[in-house]
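With one protein chain removed, the remaining protein chains of the complex are shown where they sit.
Naming follows writing order (A and B), and every chain is counted from residue 1.
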Amino acid sequence: MGFWHVLWPTGLFSNAAVVTAFRIGSAVAVVNAVVGVFVVIRGQAFSGHALGDVGATGAAGAYLAGITALWGFLAAGFSSGMAIESLGHRVRERDVATGVVLAFMLGLSALFLYLISALTETSGAPIAILFGSLFTVAPGMTGYVLGLSLSALLLLGIIFRPLLFSSVTPDVARVRGVSPRLVGLLFMVSLVVAVEESALVVGALLSTALLIGPAAIATKLSRQPLTSMALAMAIGVFTTWLGIILAYDSFLWPPLNRGWPISFFITSLMLLSYLTVQIASGRQRRSNAATALTDFGNLSTEREAWW
Amino acid sequence: MWHLLWPSGLLSFSFMQNAWMAGSAVAVVSAVVGFFVVLRGASFVAHAVPRGSFAGAAGAVLMGQSSLLGLGLFALLSSLGIALLGRRRRGAVATALVLVAALGLGDLFLSIGNVYAPEVFALLFGQVVGISRADVYFVGSLALAVVLVVAWLYRPLLMHSVSAEVAEVRGLRPVLLDGIFLLLVAAAATATVPVVGALLAFSLMVGPAAAASLLAKRPSTAVFLSIALALVSVWISLWLAYITSWPIGFYVSAWSLVAYLAVRLGQASRRGRTTLAQSDGALKTTTRGNFSG
Partner (left out) sequence: MRREDPEIKGRPVTQGAAPVTATATQDEAVLQISDLSVTYGARVVLDQINLSIRRGELVGIIGPNGAGKSTLLRAIAGLLRPDRGTIRFARAHGGTPRASRAQAQLGYVPQRIEMDPDVPLRACDVVGLGFDGHRFGLSWPNALKRQAVDRALALVEASEFGQSLVGRLSGGQLQRILIAQALVSEPSILLLDEPLSSLDLRSADAVVSIVDRVAHQSGVSVLLVTHDMNPLLRAMDRIIYVVNGRAVIGSVDEVVRPEVLKSLYGYDVDVVRVRGRILVVGDEEYGDEANRFHHHAP
């Protein structure tokens, strides 16, 4: 008993909310891991995170307008994604453009949430929207989530090679007839779909964690995009399951006896794994460098050690 | 009609006086730090540090401490985490991971502490009316400290932001300067979050500085322009927030976007016109060249 009890708590699979959490969590983890590898390769982590945050604006807007939250998320995501794509072409420009667009959308969500609480006197809404929880997902969402995940993956599969080409050598890709703009835009579409569906079901916070964490770890471990994706999927799904199990189990933990948030477990697991991989790969690289000891190599390893 | 635009108490209520003072200090510190944020393309850090510090505030409230203490501590921790994890090219990934870890912790604090929702809302979106005189002093001295540090380290920071390698060759330690930059962001976040809120603190850092750096040709001009734009944006926002009682963060971020877009559009249209005019001129000169040849 004892330790195993933590990983296999009684009644885990007889709880409907937990089963839904497993299903939806896995779907979200898979699609985010795959999209996330490209996010990491293309250096779009900020955009990926920003799209999750703007979901809150869409949610609040949808609540005010009385439409389904999903459409609010998608509308906010698409408008912000397109704004970022069209404002930011160069790297630094893109960073600032993302910042300004995100700031505006968050400001808008401040307004919407204020209006919600002023008009309807429900004050808990902002927190639920910003953090979300896997355990409170309506089972009816499963179909939507699966459909959106599949379409994002399909789109990514179609643009896979031109996207990689224009991420690595954009000018060469253009000469070969690929339009990096168009491909970047299509990638933004699949990013928006992946991030918004997960922001809807697991909250903006976990959406960023599942998008960046597994991909960041996997790209450190592998040498090919496809293996990175497979690895990222495995890491994402495994972490999500572990997070669900721990969160379920934590209902019995002191001092609360009412459950720790799942996001806490997943995000800490991500950070820990990333740290482990980072330290391990740093050590390995340093020993590689040590074998080829030249004066210059010496210098650069010393410099690395600073970090 | 007139009293709608100039309602009573705008300047005379003591909480409004506090708001004006704290808001101005916040504008200056955000603009100064924001200049470096934009120069380095570090908007994500500017977003993540204040946002992550929210978790500290939640934790402090949970333990019955001042939320400013928690804010400062977590701003410091997040920026240290980013500095330690983020190599040059991996900055964004490290920032994202540190941010989500901090937020996960914040989520935990919130759920343990059962923090009252309006309090969270104030932390996230800022609450101008809640600023005490003590807060004003705190924010003011923090702002002063940041401005002094920047004035002292202006040139090394500038060189490092433009080209880390050149700076390193000149004997500046990149790690040290990265760390100083992150500490400045942390200080600015600690000063700004109580006024504008954790979600929108970075809009003051990014918006005015982005517009200013597009407009100005020289770095020092950009710094002062960015301060001016930030002050105007905060003052207008305070005034509008007082009139409409909408959250000030909304106005601040809306002004950021408007200023940035206006400058971008203005530049785009000017560039379009000049290239037209100039290529016209070029055509003339080349034809002339043909005739003479």
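The definition used in the following text is that a residue touches a chain if its C-beta (ideal position, glycine included) is under 8 Å from a C-beta of that chain, and two chains touch if they have at least 3 such contacts.
Predicted model only: the values in this text are computed from it and were never measured.
Contact with the undisplayed chain is limited, among A:A21, A:V35, A:L111 or A:V178, to A:V178.
Residue-wise, the contact with the chain that is not shown comes from A:P225, picked out of A:G88, A:P225 or A:P261.
In the full complex, chain A makes contact with the omitted chain through residues 37, 41, 43, 157-162, 164-165, 168-169, 171-178, 218-220, 222-225, 227-228.
Everything below uses one rule, namely that only the chains that are shown with their structure count from here on.
Across the complex, chain A is touched by residues 38, 41-44, 46-47, 84-85, 87, 89-90, 92-93, 95-101, 103-105, 107-108, 110-112, 117-118, 120-121, 124-125, 175, 197, 199-200, 202-203, 206-207, 210, 246-247, 249-254, 256-257, 260, 264 of chain B.
Partner chain B is touched in their complex by these residues of chain A: 40, 43-46, 48-50, 53, 87, 91-92, 95-96, 98-104, 106-111, 113-114, 117, 123-124, 126-127, 130-131, 205-206, 208-209, 212-213, 216, 255-256, 259-261, 263-268, 270-271, 274-275, 278, 306-307.
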